[in-house]
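A quick write-up on the structure given underneath.
One protein chain omitted, others in place.
Moving on, here comes chain A:
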Amino acid sequence: MALSAEQSGRLARLLTEQADRLTERWTELVTASLRGRLSRAELAGQARELHRSIIDAGENGLTELADEHGGELRAVLAELSAGRARQGFSATETAISVYALKDALLELMEESQGTETLRDFVAFSALIDQMGLFTFESYVRTRESLIADQAEQLLELSTPVVKLWEGVVAVPLVGTLDSARAQVVMERLLQALVDTGSPYAIIDITGVPAVDTQVAQHILKTVVAARLMGAECIISGIRPQIAQTIVALGIEFGDIATKASLADALRHVLRLSGVETAVRRPRRES
């Protein structure tokens, strides 16, 4: 049930007349629900701000939260719920901050015995419901953007390309390799090949917990793309169980060199590029 312009005017009047009592009661209810995790002063500030914008919206003849007069009120609500989401409050705790207004309002309206009181209260609480839902939506949006940011950071963190030797780069893969990560790894590696002019790349899969056909497919694609650009890839760090899985699944690595450890792969590459390594007898302390 939507609010009529007349009713929203009455709501604004009521809120203005009983301003102090209402915000006081409202703050009290919210403080109780959050069990002291936010200071009373801070909550009172938020309640006053929200109170102010409801009055403004009401005086402008707000009927629906979504219409043009609700702009400022929506902004205040969005800010409130974004703040709560970042501070780690649950969705219920966030929504209660708005719904507490309903209780506070009911206590006030029980005192006045007008004929329209019930009708008004139902309309007001419809508005408060809308506000609560809006708060919930903003809360979810903030949380989702937080998660997306973190996933992106994780992606950035987990795919370094390191230079092992002149003309040799390595990618130590850590964690599960899904399509998105495989794509990032591929792009990073190929770009590193171009930037450093390295003709050899080692893909180390020691940190990959499991290799299935899809992961193998991603690795193969990377190797083929590197070959197209004129660089050779070596796969290293294949653990015993993974070797067994690869064979059991019938994955063919074809003519791609695979080595058990990164050290073996580096030695292989150095031999290919004509670098000689020699063991020098350790000098004795005399």
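One rule holds for everything that comes next: contacts are C-beta pairs under 8 Å (C-beta built on N, C-alpha and C of every residue); 3 or more make two chains touch, one makes a residue touch a chain; residues count from 1.
To be clear about the criterion, contacts and distances are computed from a predicted model.
Trainee: One chain of this complex is missing from the view, so tell me which of "TonB-dependent receptor", "CoA-substrate-specific enzyme activase, putative", "Branched-chain amino acid ABC transporter permease" or "RsbT antagonist protein RsbS" is its UniProt name.
Mentor: In UniProt, the chain excluded from the picture bears the name "RsbT antagonist protein RsbS".
Trainee: For the chain not shown, which residue from A:G88, A:G230, A:G250 or A:P282 touches it across the whole complex?
Mentor: Touches the omitted chain: A:G230.
Trainee: Can you work out which residue in A:V30, A:I54 or A:L190 touches the chain that's missing from view?
Mentor: A:L190
Trainee: Taking the entire complex into account, which one of A:Q7, A:S198 or A:S236 touches the absent chain?
Mentor: A:S198
Trainee: Name, in rising order, the residues on chain A that touch the hidden chain in the full complex.
Mentor: Where chain A meets the chain not shown: residues 186-187, 190-191, 193-194, 197-199, 221, 224-231.
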